[in-house]
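Excluded from the complex is one protein chain; the other protein chains are retained at their positions.
The letters A, B and C name the chains in turn, as written, and every chain counts its residues from 1.
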Amino acid sequence: MSKMNLLQAINSALDTAMAKDDTVICFGEDVGHFGGVFRATSHLQEKYGKARCFNTPITEQGIIGFANGAAAAGMRPIAEIQFADYIFPAFDQIVNETAKYRYRSGNEFNVGGLTIRAPYGGGIHGAHYHSQSPEAFFTHIPGIKVVVPRNPEQAKGLLLAAIYDPDPVVFFEPKKLYRASQGEVSDVEYTLPLGKADRVREGTDITLVAWGAQVPVLEQAADMAEKDGVSCEIIDLRTLLPWDRDAVAESVRKTGRLLINHEAPKTSGFGAEIAADIQTECFLYLESPIVRVTGLDTPFPLAHEKEYMPDHLKTYEAIKASLNY
Amino acid sequence: MSKMNLLQAINSALDTAMAKDDTVICFGEDVGHFGGVFRATSHLQEKYGKARCFNTPITEQGIIGFANGAAAAGMRPIAEIQFADYIFPAFDQIVNETAKYRYRSGNEFNVGGLTIRAPYGGGIHGAHYHSQSPEAFFTHIPGIKVVVPRNPEQAKGLLLAAIYDPDPVVFFEPKKLYRASQGEVSDVEYTLPLGKADRVREGTDITLVAWGAQVPVLEQAADMAEKDGVSCEIIDLRTLLPWDRDAVAESVRKTGRLLINHEAPKTSGFGAEIAADIQTECFLYLESPIVRVTGLDTPFPLAHEKEYMPDHLKTYEAIKASLNY
Amino acid sequence: MSDQRNTNADIVHKARFISGHAMKIPTLRVLQQNGKIYRNAELPDIDQELALKIYDTFLFIRALDERMLASQRQGRISFYMTETGEEANDIGSAAALHPDDIILAQYREQGALAFRGFTVDEFMNQIFSNEKDLGKGRQMPIHYGCDRLNYYTISSPLGTQIPQATGVGYALKAQGKKNCAICYFGEGAASEGDFHAALNMAALLKSPVIFYCRNNGYAISTPAHEQYAGDGIAARGVGYGMKTIRVDGNDILAVLLATQQARKLAVEDHEPVLIEAMTYRLGAHSTSDDPSGYRSRKEEDLWRKKDPVARMRHWLEAKGWWDEEKEKSTLEKYRADVMAAMKKAEKVPAPPLEDLINDVYETPPWHLREQLDALKGHIRQYPDEYKKTAWRLNDE
Partner (left out) sequence: MSDQRNTNADIVHKARFISGHAMKIPTLRVLQQNGKIYRNAELPDIDQELALKIYDTFLFIRALDERMLASQRQGRISFYMTETGEEANDIGSAAALHPDDIILAQYREQGALAFRGFTVDEFMNQIFSNEKDLGKGRQMPIHYGCDRLNYYTISSPLGTQIPQATGVGYALKAQGKKNCAICYFGEGAASEGDFHAALNMAALLKSPVIFYCRNNGYAISTPAHEQYAGDGIAARGVGYGMKTIRVDGNDILAVLLATQQARKLAVEDHEPVLIEAMTYRLGAHSTSDDPSGYRSRKEEDLWRKKDPVARMRHWLEAKGWWDEEKEKSTLEKYRADVMAAMKKAEKVPAPPLEDLINDVYETPPWHLREQLDALKGHIRQYPDEYKKTAWRLNDE
């Protein structure tokens, strides 16, 4: 065990995978010698050579196209997109290629070895183009998995699981927590299951669901609510596609109330899918409407970032409103 | 008034706009001399010259990038994407540029003149890459509008509204209905309001919501249900972003039941947003869970297209199940 | 690391704009239309066996394309694309490769697949989307793919296979294999951003790939001069710092020669190569297209005279390796083979319903299993409405 921040945990996962399996290659813009603009790939080129950890030109569509090909030919490529905001030039390669490779070929070929890493979310004064949370787009793409860790321990275990998973995975890292989130992490290899939610806190009055950097926000809000005597159950979804509906439904059947929190804009955010499905699953158990506390339906702002964010206060107020419905 | 099919109505809208306003230009792959692979731009080059209706090279990102620039510089570009399946290379230009142009510049610049047209949906044995219904992705992009017509009359009025609208519009055309849907259409200019749903049929027992080619499917199912004595209210959303929540909520408050139908895969389809929002708005009025009848969470298939589709039979069964809940 | 640009060489003091047509790349041609080899021409490595295998594949593809075109007109199949007039490109280049070299095709390269041994039944099963289709009936006709033959499954979105080929080549190199990838695409697809990404990355990462551009004059209705303003696609290779050659794509020997040498550069030196082949799409773009709307019969006739199959046949006959009799019997045999296989494939049922949700993921997750179960229940309720799949459920 070592004390690590989330970035070091990512680096440790990559290091672990590269040491074990020489089909693992890491690449992206500034990923080589420099170790990436956030330093997630630090020292990997030194350790494993330029052929296995390298810079690419600035072309996200090329990076993912290249990664698809390498994966189809038997490698385990880990492609870094410098910011999730810059993943869109690769959207076609992901929607039409990555996600459909196995299906369209009748399983003659697949790109299951592929993992796409990208830092996402606000909190660094990054405005429109260094803050987006685009995960919902990816949950509408059958054929890929979507994973978001909330802390260093989760990050290493989930990333290793993603790397070895037989399906392609888009792995969004909460950059706000890169250095802020610290914890004890095992130095050896371990994996955490994909597709399984994690119950972070038990409670009886309301279920709170989030992922990544919003999980600590839920905890803050739950602490406030606790003082009012409200017992919150907190679920970290961890995998968004396929998501763990049973875990959420089971909890809601117990608590009768559900709140979903995400940074992304509200309309067609992933909270919509959870709410739509859970109102079907738990119709007779719901004591108040499922509530979404989310970013606004605007581009991600700068001067008003604080106002935009679905913070602990908005969450706390929404918990109260749900309880008082 | 003339009898037109949906394609002719589109062509008539383009012709009307180009005749009236010489900042309107139409372009895309095979759009010029040939008039487009579906012939939506037939004769426009002949009438208005090569400078206003022209072929582009095969580069969707270039087409929309070019269109963004032309719109910012005061034109009303109408860009055709040959199939909605091929809009993804342009996704970055749409998400990060089109949608944010006005906001990021503090309204110094905007691309409100832009309209993007693309045929979408199944029904032509097109499999993975000539059948997709990607509208839900676009509903998660603040800054654009998303419009889908269901018949020739609607197509002309909505397309003209989109062309003149001060915001950029993505206009998806149900290619299955291009020739199949026929009707009387006014030969002169008229517009239908964006952001307003259309109540296609009045009813009292359940509200059915869809858009584009699925509206006729709802009508078929409603006819079947009618024979069982069930009275269905049918709403064509027409604009998906911003959608007409009040119209749907008002109807659901009356009927107590809601069914949403779309061709796209279920998970994070636009039905999720409607369901999530309406369960909040109409919580105390709902007599059964909101139900989504949709495509499967798979790529769009070929051999099993019929099985995949959210057809009238599946819709009819879902109506019955909702009533019997 | 560090700045290795040379910014001091070749300094000039007057503004001279380099013309957009400064680069004129010649075309390699070895064989004349009459079957005679140019004097002093360089010859590819070819013996009678290889020559006849190539020609045999030509005739098979002619029989296949002819029959499928007719079948589409009869309504027996929904869609088809011929490669008539372009056979020397994919077949000639495939003939220059090792079977373990990986092929990434656009869609008009069935000849390369046939050359590798895809059986007529395999073609038919794909075209009829039946349960024996390797692709499990999921894609439109002509979207072939075959792991056994190292032919990656075709995907409609244009250009996407090009950066993938760069990745495939890189993987082959990383795995220490003495192989390369070949990537086919049209001059239209070369306008996509993916093309740019692919060639730049390949040149930079020294990925062993042969980028083979079939410049056949059209992208659906759009003629090449409305696709680009430069000297074709070849001139771009130089911009990427990539070895480049232009060939007459209707000349089997030129294609074979260029590809054999390109393969050497790719496999031995890890040098990617761009080949631009000048050819012509004699047929319609696809069965959904009618070229009379955008080009003249006269133009087509001009190119019909440059037919690559006839050109090779003249050469073979001059060599004494081929004659009228062989021509007739081979064509007849392939026509019969295709017809028989078609009749067989037509009768093979559609894939089972499970294949609707299989292979989205390696193992279907809960939501797909749930959707399948619901669908089965529904079909059992309306068996007459879903005949293709209902009969199997009754068996269960």
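The definition used in the following text is that contacts are C-beta pairs under 8 Å (C-beta built on N, C-alpha and C of every residue); 3 or more make two chains touch, one makes a residue touch a chain.
Bear in mind the structure is a predicted one, so any value in this text is a computation, not a measurement.
Among the chains on display, the ones the left-out chain touches in the entire complex are A, B, C. Checked against the full complex, the one of B:96, B:115, B:132 or B:261 touching the unshown chain is B:96. Considering the full assembly, C:194 is the residue among C:65, C:90 or C:194 that touches the omitted chain.
One of C:152, C:280 or C:322 touches the chain omitted from the figure, and that residue is C:280.
Against the chain not displayed here, chain A makes contact via residues 29-30, 32-34, 37, 55, 57-62, 85-86, 88-89, 125-130, 266-267, 296-299, 301-304, 306-308, 313-314, 317. Touch with the hidden chain on the side of chain B covers residues 23, 25, 33, 51-52, 54, 56-57, 59, 61-75, 77, 89, 92-93, 96-97, 100-110, 112, 142-143, 145, 166-167, 195, 242, 245-246. Residues of chain C that touch the chain left out of view are 1-5, 7, 9-30, 38-42, 191-197, 200, 203-204, 215, 217-218, 221, 223-232, 234-245, 248, 257-258, 261-262, 265, 273, 278, 280, 294-296, 299, 303.
FYI, only the chains that are shown with their structure count from here on.
Annotation: 38 Å between the Cα-based centres of chain A and chain C. Annotation: 30 Å between the Cα-based centres of chain A and chain B.
Chain contacts: chain B has residues 61, 85, 88-89, 128-129, 267, 297-299 touching two or more partner chains.
Counting only residues that touch two or more partner chains, chain C has 136, 138-139, 143, 155, 157, 193-194, 355, 360, 367.
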